[in-house]
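Everything on this sheet refers to the single structure shown next.
A single protein chain has been omitted from the complex, and every remaining protein chain is retained in its original position.
Let's look at subunit A:
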């Protein structure tokens, strides 16, 4: 497992990854366990209907019906908790890649070897991508399997589509974190910038349909690529996937180039 930077990065993740997986399974179990009581409580839907439109837009894609399994997961899980979880994972992986090693000073060990700096960035990015895909895969499987216990039946194909979009959503911010870290070497900045951008993108997407001057920007939001087309109903949006993949690729290449050119002072 110590043959190259990619394998070493995956190896480093082992312990924390086990914790991430466990928390995903438990979190899904919690939402699944709540399902029967929510389904039998029509007032929840009334509550949702009575919310101001702006709030409803922020919390869920419009027209979600909380009394159906798909609507419930969409509102309760995929609109907020799911993205937070995956974005958090990806940003931690992205910031740890270069800025984290620089912060702990271990970067010197890597930089003294013949391995090119761009290769280090790409290896770390691949590890992040694999990690995010693994986490969302587990998340999807957990939703499908744990859901069967309480009759929370979800269409497997659509869940897979939603998970793909969820992984890409996280990776966009993870790649941004990697870029900032590679370009500046500053750990706090590499976490703060993506967090800030994520909040802005979330709000822009949520309010884009209501606030006319925000509307042109809505389609730029990674949250729009993620859920604008309602993946639990519509499946994969190849346009959304293409935009997200291209964004990640551009950010990673940018990070690699910036890192090649930057002074790594002590």
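One rule holds in what follows: a residue touches a chain if its C-beta (ideal position, glycine included) is under 8 Å from a C-beta of that chain, and two chains touch if they have at least 3 such contacts; residues count from 1.
To be clear about the criterion, contacts and distances are computed from a predicted model.
Student: Not counting the visible chains, the remaining one has a UniProt entry; which protein name from "ABC transporter", "Putative phosphonates utilization ATP-binding protein PhnK", "Ion-translocating oxidoreductase complex subunit B" or "Acetolactate synthase" does it give?
Tutor: Answer from the UniProt record of the missing subunit chain: "ABC transporter".
Student: In the whole complex, not just what's shown, which of A:49, A:108, A:153 or A:215 touches the removed chain?
Tutor: Hidden-chain contact among the options goes to A:108.
Student: Which subunit A residues touch the hidden chain?
Tutor: Against the left-out chain, subunit A lists 2-5, 8, 12, 104-106, 108-116, 263-266.
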